[in-house]
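In this view, the complex is presented without one of its protein chains, the others remaining in place.
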Amino acid sequence: MSALLTVEDLRVRFPTRTGVFEAVRGVSFTLGRERLGIVGESGSGKSQTGRAIMGLTPPHAEVTAKRLAFEGIDLLSASPKLRRDLRGKRIAMILQDPKYSLNPVMSIGRQIVETLRRHEKVGRAEARERALDMLAAVQIRDASRVFDLYPHEVSGGMGQRAMIAMMLVAGPELLIADEPTSALDVTVQLEVLAILDKLVEERGMGLIFVSHDLRLVSSFCDRVLVMYAGRIVEEIAASELGNAKHPYTRGLLNCMPVIGADRHPLPVLDRKPEWAL
Amino acid sequence: ETPKDTLVEGFAFDDIITMDPGEAFELSTAEMTSNTYSLLVRLDLNDTSKVVGDLAESWTVSDDGLTYTFKLKSGMKFASGNPITAEDVAYSFERAVKLDKSPAFILTQFGLTGDNVTEKAKAADAETFVFTVDQPYAPSFVLNCLTATVASVVDKKLVLEHVKSVTPSDEYKYDNDFGNEWLKTGYAGSGPFKLREWRANEVVVLERNENFYGEPAKLARVIYRHMKESSGQRLALEAGDIDVARNLEPGDYEAVGKNADLATASAPKGTVYYISLNQKNETLAKPEVQQAFKYLVDYDAIGATLIKGIGEIHQSFLPKGVLGALNENPYTFDVAKAKELLAKAGYPDGFTVTMDVRNTQPVTGVAESFQQTLAQAGVKLEIIPGDGKQTLTKYRARNHDMYIGQWGMDYFDPHSNADTFTNNPDNSDEGTNKTLAWRNAWDVPELSKKTKDALLERDSAKRADIYKELQKTVLENSPFVFIFQQTEVAGLRGNLQGFKLGPSFDTNYVWNVSKE
Amino acid sequence: MSLATETRPTTRREWLLSDRPQSRTQARLGRAYMTWRRFSANRLAVLGLCILLALVFVAIFADALAPHSPVIGNLAGARLLPPGSEGYLLGTDDQGRDILSRLIHGSRLTLLVVLLVAIIAAPVGLIVGAVAGYAGGWVDAVLMRITDIFLAFPKLVLALAFVAALGPGIENAVIAIAITSWPPYARIARAETLTVRNSDYIAAVRLMGASPLRIVFRHVMPMCMSSLIVRVTLDMAGIILTAAGLGFLGLGAQPPLPEWGAMIASGRRFILDQWWVATMPGIAILIVSLGFNLLGDGLRDALDPRESGQ
Amino acid sequence: MSGRRRARSRKAFVAVLQFLVVVATTYLGLLAVTFFIGRVIPIDPVLAVLGDRAPNHVVERTREAMGLNLPLYQQFFIYCRQAFTGDFGTSVLTTNPVMADIRRVFPATMELATLGTLIGAFIGVPLGVLAAVKRGSIADQVVRVIGLVGYSVPIFWLALLALLVFYARLQWVAYPGRIDIVYEYSFTPVTGFYLLDSAWQGQWDVFRDVFRHIILPASLLGYFSLAYISRMTRSFMLNELQQEYIVAARAKGLSEARIIWTHALRNAAVPLVTVIALSYAGLLEGSVLTETVFAWPGLGLYITNSLQNADMNAVLGGTIIIGSVFIAINLLSDLLYRTLDPRTRAR
C-alpha cells in the first residue's frame, strides 16, 4: 500500500509567557488509503497534529518535522500558495465543532460553493448543482432547502454534515476528521460515521479520524494511534484493542461505564508521570 | 475675492431678533435700520451735538417749546415706489407707540400714549408733520431722540397690506399688529439700501434702493456675514473673502494694521464699560469701599493691553462726543490709597465678594485683571462667569454683588446715560423705572431730580454744565466704576474707499463705500 | 501533562505565579501580578501609565513645581511672551501669567474632573445597567427608556443646561458631564449582564437562595467591571475634552482657575499670532488623554477575559 | 397554518406597538427634560424675545403674554399640547417657525456629518482591518497612534490649526460658511444639501465651491470618527479572526485576502454597523464646537444659541429632531443589523 501521508517526528511548539509549550512531541506515522483513528484525552495533541498536517497551526506556533510529506510533496517546505492549493482540494479537514466552524453570516450553500469555485473553474449553476449533490450525498434530505439556510438555522447534526459536504465537495484524497461526532446525538453520530465510511470504501480516500472515544474508534477504524501528552504511546490495529499493552490505553478502555456491567466503583486511570516521557 | 459691486462684511450679529424698526433695539440692527430706513432728522456727523434733516427739509420749534413742526422734502419715494408723505411719518410714530416694544419709550417719554398719539404726532398736510411734546424739553434732547431708529419712517401703504389682525387683550388693546410680524423680517423703508434678507446668525443682505431720493449708494449690494470669531474674521479678511472685519480683537486689529494689503478704521462709540456695586450689599454700600475700588483698577495696564485699540480709558458716564461729556480721568491704580480707604471703611484685611461676568471679551479679561488688582488690597473677588442672558437675568433681578457691564446709549443724547446712571425714582424691589441706578439699588433722590431738571434746560451750554456736574458727583461718589469707552474698529481690504465708522451704532453708514 | 521548558524563576515570582495559592492574599496578588505582567508587556500601555503617574505627581507637587503663581500675572510687563522668554518656559498668556505654572496647577483640575466623573457616572451606569439587565421586564423597560432619553438628548445641550442651571464652577461641570456620560455605561453593563444572567453560575447562586440584590451586586457587577473599567479609562479622554468644550463655551471652571479647556478657549483669540497660548494647553490635553487612552487599551488587553481565562 | 400566520401577524403588530410606545415615551421624556431645563436655567426667556435692552414695563407685559406667570403644570400642559400637534412655535431668536429653522440648519449639519462619517468609515475600516491583520506590527502601532491622537485631541483646537494651515496659508479650502457669497443668489438649494443640490442642478462651479467649504470641517469630523471606527474595527476584526470558522475557511484553501475581506469583515460588519451608526448620530447631534469654528450654520450651533437665550421653543424643536434622528438611526442600524446578521432574522 503506497503511503498517502508520511509523518515523521512532528512537533508543534507554542511559545507562552511561562516558556515554550510543546503540544505535539515527535509524532510519527504513515497513512494509506485507510481509516486511521487517533484517540487520547482532551489536550493530548490530537487536533494540533491534524492542524499541523493541514498547515493551520496558529502563526505564532512553531511546527517542525523530520518529514511531513503528502504524496511526495514536502509540506513544510512547500510555498504558502501550494499549500493553499492543496488545502480543501486534496487534503481536507472537518473541524471539531460545527457550531463555530461555519461562517454564521453565509448561507450553507454559499460556503460549499465557495470551496468548489476556489479549486475548480466551474460556473455558478454547475457549482450549485454539485453542492446540492454533495449535500444529498451526506444524507441531507431536503438539500435545496438546506442550501439556503444559515448555520444557526440547522441542527448540530445537519451542521456537521454540511461541514463534511463543504470539505468533501472538491474530492480530497485525504480527510482529517477532528471529532466529527462529539457534538452529536448518539443516533446521529452513527449516520455521520456511515457517510465517512462509505467515502473510504468507495473513493479510496485516506481518513484520519480523531476522537477521544476509544470504543467508537475501535469499532470504526482500521488502525488506532493512542496519544498522551503530545506523544503516541501506542499504535494498534483496531481489532487488537482488547490486547492493548499500554496501561493508559487499557485504563481508557476500562473506565467507561458499560451497559449491563456492574462495576462499582468504576476503575479510574492512575496516571503515571513516566507515560509523558 | 468678493464681487466688485458687493461689500462683504464679517460681523457678529447674533443679537438681531427683529428687523422691525418699531421693535428693534439691538446694536447690530441699528446699523441695518439706519442704512435702510429714513428718519426725519439724523445726527450731524461733523458735529454730533447737532442734527441735520433727512426726510425733513426744515423744522421749527414753537416758543413754548411744545410743538415741533417738520416740513418734508418733496418728491421722495419709498423703495416700493410709494410717495413719502407726512402720513407715513405719523403712522410710523403711531405704530411704534402702540406696539410699545423695547425702544418705544424713546418716543413715549414725550408724553405719547396709545390714546393720544394720533393727536400728538400727526400730519398737518402731505408735507408737514407736527409733533407735540408734554413739557418744554431741551430741543436738542427732542431732536436727538428723533434720530433713534425707532423713529424710522415706514411705508404705511405697504405695511397696511401686511397687517395681521389680532384679538385685543389686556396687554394689547388693538385689533391689528401694525405689520409687526411681517416687518420682523420684511422691509418697508426708503433708505439708500433695501433689506433683501435676514437669516438669523447667518447673513443679512442689503441691496441698493433705486428709488432713493438722495445720492444713490455706490455699491449694489452689502452682505453681512455672521462670523463670531475675531481670528476667523481676520483670516477671511486676509484671504479676501470678506471686505470688512468688524469684530477684531486687539491682537488681530494690530496685525491687520500692519498688513500692507489691508487698512483699518476706528471710531469712538457711545458705549462705556463699568463695574457696578450692588448697594444691597452692605460692604459695597460704603463710600470708602466704592472709592477704593476706583483706585484698584489698573487703568494704564488695561488701556495698554486688553483694550488697546478697541477702547480708551474713560472714567465718567458720558462718552466722549456727547453733549456735556467730561473728559477727566482722575483715578489711577493706587493700592496704598485703596488700602487706606478700605481700612477706613473697616476692612483692613479686605473681604470676599462676587462679580457676575459675561463670558465675552474684553470684559472677562478686564474682570480677571481687576480680580488680581483687588487681591493686592486683600479683596478676594470671585468671578461668576455666565452667558450674556444669564448674567443679565441676575443683574436685572438685583441678585448680584458686582457686575461688569457695558452701557450703550439708547439714543444719542446725554440724557440716555444720565437717566440710567443717576435716576432712581423708586428704589423698592418693584421699582417704576428700572435704571442701572435701580439695578444697583443706588437710592439718590437729589441726583434723580437734577437729572430731570437737565432735560428742561433749553440752553445747550447750560444743559451741558448740569451734566458735567452730575458726572463729577458720580465720579467721586457712586457705586459705578467706569473704566473705558469703546472704540469700534474694523479691518478693511485695501481697495475699499469711503468706509467710515460713525459715532454711534446707527451711524455706521455703508452707502458711501466703494471699491477700486 | 503540560510540559513547560522554563528558566528557573525567582522565588517571589514563583510564589506569585503559583498554581496553588495558599491564601486569599496570594491568590489575589497572583492574579494581579498576572494582569500586571500582561499589562507591562505592552510598552505603549506602560507609557500611558507613566504619563498618568506623572500627572498625579505634578498635581500633588504643583505648588513646589510651578515657578510662578498660576493666577497672578504681570499684565503690563509680561503679557503674551513667547515660549523660552526669560523665566517663562512656555510663555505667558494674555493676563501675563506663566503658562507652565498654569498647566501645572491645571493638572489638579483635570484629575479632579476625570476622577469625579468616573466616580459618579460609572457606578450610576453600572447599577442602572446591571439592575435593568438582571431584573428584565418592566424594570428593564423603564430604566432603559430613561437611559435612551438621556442618550437621545444632545449631550452638550444637556451639559450646558445643567451648568447653566447649577451655576458655573468646576464641580457643577463635573456633575453635568457625569449626567451626560452614564447612559453608555448603563448600556454596556446591561449588555454584559444579559450575557451572564442566564449563565449556569448565576443559576447556581440563585439556587443557593441568594436575593436578587445580592446576585446583582456581588455576582453580576464584577463581571461587568472589566469592560466598564476599560470603557471608563477610554472615556477619560472624552471627559477631559468635554470639560474643555464646556470651558471653550465659557462655562466650566471659573476664572482665573487654570482649567486647560478654558485656557485653550481664552488662548484661541491669539492663535494667529501668539500660537502658544492655546497650543500649550492643547498639547497638555492631548498628552493626558493619550495617556488615558493608552492605559485603557492596555487594560483592555490585560483584563481580556479570553486571555486570563486560559 | 392560518393560526400560525395569525400568530405571526399578531407578533408583528405587538412589535410595531412596542416601537410606537418606545417612540412616544422617548418623545415625552425629551419634552419633559426640555421643559424642565427651560424652567431651571436662570435665564429669563423674556429677554430672548425682547433683547437685552428692553425697558421694564415691556418685560412684564411680555412675561404675562407668554403665560410665564401660570402655574408650572399648566405651562407644561400647554407645552405638551403644542408639541404634540407638531407645532413647536416660532423661535424668538430668528422669528421663524422652529420647523422652518430646522429645515435650514439640519441639512447643513447632516451634510457635514454624513461626509464626515463617510470619510471616517472609508478610511477607518480599512485601517482597522489592517491593524488587526498585522497585529503587533509597526502598521498596527501607527494606526493605533493615528487613532489615539484623533481621539485625544481637542477638536476645536485642531480645527483652528487646520484652518490656519489649509485656509490661511495654503489656501486649499474655502471659509467661512457653506458656500461662497458669490453664489448666494445664483444658487437656490432645494433639499438644503448643497452638494446634492448643486450636482443635481448641474452647477459644477457651485459644487466645487461647496466642496471646498465642506471638506475641511468634514475631514476633521471624519478624523474624529475615523479614530473611533478604526479602533472598533480592529477589535471586532481581532475577535472574528480568532474564530473557528476562519480556520475552516483556511482549511478550504481560501486566500488570506478573501478570508479577511469576505469572511472576517462580513462578520465584523455586524457590530460595526451599530458603531458607525452611533458615531454618525453623535456627529448629527451637531458638533457645536466645529460649527463655531467654521461659522457653519448648523443644528448644534442653533440649539446652543437658543439654549443660551432660553429660546425653549427652538431648543425643544432641535431636541426632538435629534431624538427622532437617534430613534431613526437606531431603528435603521437595527434593520441593517438584521439584514447583515442572519441569526437575528426571523425565519
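Letters are used for the chains, namely A, B, C and D, taken in the order the chains are written, and counting of residues starts over at 1 for each.
By our rule, a contact is a pair of C-beta atoms (placed from the backbone, for glycine too) under 8 Å apart; a residue touches a chain by one contact, two chains touch by 3 or more.
Methods note: contacts and distances are computed from a predicted model.
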item: Name of the absent chain as recorded in UniProt (options "PH regulation protein F", "Heme exporter protein D", "Sulfurtransferase complex subunit TusD" or "Glutathione import ATP-binding protein GsiA"); value: "Glutathione import ATP-binding protein GsiA"
item: Touched by the hidden chain, restricted to displayed chains; value: A, C
item: Interface residues of chain C (partner: the chain not displayed); value: 19-24, 26-27, 31, 199-201, 203-210, 214, 218-219, 222-223, 305, 308-310
item: Contacts of chain A with the absent chain, listed as residue ranges; value: 41-42, 156, 185-187, 189-191, 193-194, 197, 212-216, 218-220, 251-252, 255-260, 263-269
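Rule of thumb we're sticking to: only the chains that are shown with their structure count from here on.
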item: Inter-centroid spacing, chain D versus chain B (mean Cα positions, whole Å); value: 40
item: Centroid spacing, where centroids are CA-atom means, of chain A and chain C in whole angstrom; value: 49
item: Overlap residues in chain B, where contacts from two or more other chains coincide; value: 229, 231, 235, 387, 390
item: Junction residues of chain C - those touching two or more other chains; value: 164, 167, 249, 268, 271-272
item: Footprint of chain A on chain D - complex, ascending; value: 243-245, 247-255, 263, 266-267, 270, 340-343, 345, 347
item: Touch list for chain C against partner chain B, complex; value: 71-73, 75-76, 79-80, 94-95, 164, 167-168, 249-251, 254-256, 266, 268-274
item: Interfacial residue positions of chain D with respect to chain B in the complex; value: 41-44, 47-56, 58-59, 61, 64-65, 91-96, 101, 104, 160, 163-164, 167-168, 171, 174-177, 180-182, 184, 292-293, 295, 297, 301-302, 305, 308-310
